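All remarks here apply to the structure that follows.
All protein chains of the complex are present and in place, except for one that has been dropped.
Chain IDs A, B and C follow the sequence of writing; residue 1 opens each chain.
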Amino acid sequence: MDFLSILLDILLSAAFWTAVLRIATPYVLGTLGELVCERAGVLNLGIEGIMTLGAMAGWMAVYQGAGLWTGLVVAAACGALLGLLHAALTVPLGLSQHVTGIGVTLLGTSLSYFIYRLVLPQASTPPTIQPFQPLDLPGALAQTPLTYLAFALVGLVAYVLYRTPAGLAVRMVGENPAAAEAQGLNVTAIRIGAVMAGSALMALAGAFLTLSAFNAFFFNMVNGRGWICIALVVFASWRPGKALLGALLFAVFDALQLRLQQASGGVLPYQLFLMMPYLLSILALVLVARRASYPRALMIPYRKGER
Amino acid sequence: QGKVKVAGIYTVPIEQQWVSRIHVALKAAADRGEIEYVWAESVANTDYERVMRQYAEAGQQLVFGEVFGVERAARAVAKDYPKTAFVMGSSFKPQEPNFSVFDNYIQEPAYLSGMIAGGMTRSNVIGMVGGYPIPEVNRLMNAFMEGAKEVNPQVKFSVSFIGSWFDPPKAKEAAFAMIDRGADVMYAERFGVSDAAKERKVLAIGNVIDTQPQYPDTVVASALWHMEPSVERAIAAVKAGSYKAEDYGPYSMMTNKGSSLAPLGTFESKVPDAVKAKVKEREQQIRDGKFTVKVNDAEPKSTM
Amino acid sequence: MPSSLKGGPEVVLRLAGISKRFGPLLANDGISLTLRAGEVLALLGENGAGKTTLMNILFGHYVADEGSIEAFGRPLPPGSPRAALEAGIGMVHQHFTLADNLSVLDNVAVGTEPLWRLWSDRGAARRRLLDLSQRFGLEVRPDALVGDLSVGERQRVEILKALYRDARILILDEPTAVLTPQESAGLFDTLRRLTADGLAVVFISHKMNEVFAASDTVAVLRAGKLVATHPTASTDRAKLAELMVGRSVKPPSPTPLAPGEPVLELAGVTVASGHGRPLLDGADLTVRRHQVVGIAGVSGNGQTALAELVSGLIRPDSGRLSLKGSVVDHADPAGMVRRGVARIPEDRHSAGLVGAMAVWENLIAERYHDPAFSRFGVLRRGAARSYARQVIEEFDVRCPGPDARTQLLSGGNMQKLILGRTLAHGPDLILASQPTRGLDIGAVSYVHSRLLDARAAGAGVLLISEDLDEILALADCVAVAYHGRLTPPLPHDRVSVSQLGLLMAGHWDILGDILPETQGENGNAA
Partner (left out) sequence: MRLEPRTDIPLALRLLAPVGAVVAALALCALLVAWTGAPVLRAYGLLFEGAVGSRFALTETLTRATPLILTGLAAAVAFRTKLWNIGAEGQLYMGALAAVVVGGGMLDLPGWALIPVVMIAGMAAGGATLLGPAVLKVRFGVDEVVTTLLLNFVVLLLVSMLLEGALKDPMGMGWPQSAPIVEAAELPKLVERTRLHAGLAIALGLSVLLWLIDSRTVWGYENRAVGANPRAAAFAGMPVNRIMLRTALLSGGLAGLAGAAEVCGLKGYLTLDLSPGFGYSGIVVAMLAQLHPIGVVGAALFIAGIFVGADAMSRAMPVPNYIADVLVAASLLCMLVAGLLARYRLRRG
């Protein structure tokens, strides 16, 4: 078969699109989370650590006997807690968002590993749980509830951002905190709230990996997915709808490379295929760069009464 | 009181299949009261040499680990501590007087599990998902493919690598991709592959560890690695004061009970008798030294 | 309602003994003020006198160290803009507090609904905004992005923000600093309508004519202290100026000089904008030695492009730019400096100076390659510092010394710093873009005299300003910019403010009356 017909074959199969939606789910959640933080003016490089903690905490809760949905709540709460740490340092104290974020990633990751090892000191095969099961629906619709949740959250986040007073306040503090304050808003509280909410979403992205995509927690399991979300937010020009699109596009590349890798009969090094999503993301960025309008106060700390 | 002090230094978490075999064997020895066992996991290769020295300085008598990425440094450390016994995963030769090597030479059961896979596939497509194409992985995949082809010359293989040891969701996706394209038996080098097979109701072949208890309707057979013979031999030698550098490779082979084909268990009645007979015959030949499985460390390629 | 003893209108605001310290600096020193309904209070004072600080305390951005505030007879909790808003105080900040990426409606409505409401009633908000905008003649487009608005439009949005919240007391901090004369006039119209409704206004300005045109009472701050409060009618310009700066200030009086050879010539220069109408459209202009050429015009008619062109930031798409008789082909900022152009940028904060760097570092920014300041790539810091001390001295830059961080200088002193950087080297051409925007009258007069000194020494000056008074006071001749085109130079003594106003609005048909010798182009330029 020539390349084009293979490609067509892949793209026309329902299984391919099922995989795309599945692969996209953690990116959708993580990107939404990062987007909410950045919309409020706070870059959250802690995403990788927050996702790891979400993956571990959600899984651990279920492993200790909680229900799957309870596990999700636990993950979100832990994510919000790390988000609170990030926000406490970067918002009222105005510390560098880059370093704090990297610190939070390091802390979230190492703390997750530490706790996991402390609770399960002698695991030689990773213990497993019974994860979310795909719903019994035809074709690409056969997804676990978390995928549906992620897609619903895109609409919810978009609604909140663009149609509610709180969403407008979040966008305002991300664009011009001084203006928000002049309108009587509490910039610090809104930023902290947004970072916590965003971090909770990131933790859900992590929990998806252990409660839906797989059934055990692994060290290094998040494997750079958080960093991709940061890129996707830029690609999405900070818009929830485009974030969904970006996550789906990335997932398409990823699902495609997995299939092309096999179809290529080992002629090309597999690394070339693995590179594809990253290179295509950079290309996509170059194409959208000129039009991107970032939140103007992103990464700029705001301390009341200082100029 | 003759407990041998043993340390393990692992570059990955102890859940990683390869390392878990060493860890389990040492832990069993510790539980039996033969050794005192300490271990460090997720040691970056940059730090590996330091940890080796720290354990040697701390008076550990026997050190297990894997030095694939730090061959040179590790051998230098061994030279500096001639009284400490090092038994390290390595593709190279032992080094006098105290640096022994081992590796997962379980190509024999891998070959046998390949035969079973070849006999079980209906679509004649077998999918294989690996982390990286390193010798420890390639060797088993190649043997597996040979075994499958012996039983079923029509069989085709689809191979892919995910570029990570620790990403089961990704391995699972790679497996799904293969199943979507017709594979009905999956070679589960990574965690996640058997899960995909289970979800899609196709079969899987395990590797290094026995996962049939977790996947009773999915995992047909597994090529198992047992580090116990190597571990026991090293401990005995240290205890007896007769430890010397040697190649522990053979103690990972079937003849020395270093590896085995897992019992078919839930699949006992589902594997065709003809296949079972062939496997049994080969197994006997291997034990008798009449059949050798070639060690081929080259990167396996898809044949589709 | 308790009325004041004099029986005048109700007192709506009472500041009592407000003091505020920033580290060692006493920015406000025991200031007490009262404001009545319908009153317009003008707050005057030099740069850094403490006007903005006082208003920021009133609005809750800062907390006073001492003193109290009462609004409508009730004490105002300190440090809460929300409380100030709820008490009916609205503030238009010195630097706009608007989000460029959000719509006008969003900017106005944010924070007016309970935060936890599950939806926002944008329909009602839009109706209210349009209603207010109609009532007070403040025309806005609710869905336009603020970033796309002109400064005048933004000013309107700022005022609407306050009115939207039913402000009964409106604070305007230098509201006209960036407005054109027409826009300013419009603003004062609006203010009159508002005060007729009983609104009380505090407005801060450096422009005397506005103070006299609009205020009932004037209060003067000097170095943090309230030095005088007078009914506006009972005082005059000279007296106020003296109160502000502590000495008398004379307006500039250029001595007539014969123009010399041309230093800058533009011939048919066009600069494309990328979309729509070009920024500059076949502009012709000549600036000679000993001559100040003023460019008047409503902002957005090509002045920025003209300034960038002469600064070397952009190049003409067609036409020719010559300096001292030779054509400049590949202009860049460094090349312009080399050719003897002194450039005073419109925006001193973001284009003129690097705030985070020391004064001396900013002073050598245009000529650090000069062997006097660097050799073999190594800075001669000693030489640069002593040079800086010299300039600081000569240009009266008030700062702790050459190592002071530039950020901490006041606007006036920043401007002097830029003057020192550019004028110290005997330039042939000076580009002065809004050189006195936001400066107090003391600083303004200093800048003007420096420009006139340079003119006397043989430089040509291209003065771009939206302040017509400034142009008429300094310029030998004036060109008006409209839609990227320039009128021929009009001698300053043959043209009146009202004629300039017409030309700025595009009525170029009157050119024939002013310059009978040219044939008035072809009527309306529009």
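Assume a contact is a pair of C-beta atoms (placed from the backbone, for glycine too) under 8 Å apart; a residue touches a chain by one contact, two chains touch by 3 or more.
Please read these numbers as outputs of a predicted model, since none were measured by experiment.
Q: Using the contact definition given at the top, list the shown chains touched by the missing chain.
A: Result for the missing chain's touching partners among shown chains: A, B, C.
Q: Hey, which of C:185, C:249, C:313 or C:383 is the one touching the hidden chain?
A: The one listed residue touching the chain not shown is C:313.
Q: Using the touch definition from the top, which of A:18, A:31 or A:109 touches the missing chain?
A: Of all options in A:18, A:31 or A:109, contact with the hidden chain holds for A:109.
Q: Going by the contact rule already stated, which one of B:133, B:168, B:206 or B:229 would touch the omitted chain in the full complex?
A: Per the contact definition at the top, the residue touching the missing chain is B:133.
Q: Mind listing the chain C residues that contact the chain we can't see here?
A: 23-24, 63, 78-79, 311-313, 332-337, 343, 345, 350-357, 361, 365-366, 368-369, 374, 377-379, 381
Q: Using the document's contact rule, name the residues of chain A that touch the chain not shown here.
A: Residues of chain A in touch with the missing chain: 85, 89, 93-96, 98-100, 102-104, 106-107, 109-111, 113-114, 117-118, 121, 224, 227-228, 230-231, 234-235, 269, 271-272, 274-275, 278-279, 281-282, 285-286, 289-290, 292, 294, 303-306.
Q: Tell me, which residues in chain B touch the chain that this view leaves out?
A: Against the left-out chain, chain B lists 11, 38, 40-47, 49-51, 53-55, 57-58, 68-70, 72-73, 80, 91-92, 132-135, 138, 163, 297-299.
To be clear about the criterion, only the chains that are shown with their structure count from here on.
Q: What whole-Å value do you get for the distance between chain B and chain C if each is reduced to the mean of its CA atoms?
A: From the centre of chain B to the centre of chain C is 76 Å.
Q: Centroid of chain A to centroid of chain B, CA atoms only: how many Å?
A: One centre to the other, that is 34 Å.
Q: Two or more other chains touching the same residue: where does that happen in chain B?
A: Chain B, residues with two or more chain partners: not present.
Q: Chain A touches which residues of chain B in the complex?
A: Per the touch definition, chain B meets chain A at residues 12-15, 20, 23-24, 27, 42, 127, 133, 158-170, 172-174, 176-178, 180-181, 191-192, 195, 199, 209, 211, 214, 301-304.
Q: Quick check: in the complex, which residue numbers of chain A touch chain C?
A: Checking each residue of chain A against chain C gives 163-166, 168-169, 171-172, 175-176, 178-186, 293, 295-296, 304-305.
Q: If we count contacts the way the header does, which residues on chain C are in touch with chain A in the complex?
A: 56, 59, 61-63, 80-82, 84-86, 91, 93, 96-102, 106-107, 109-120, 161
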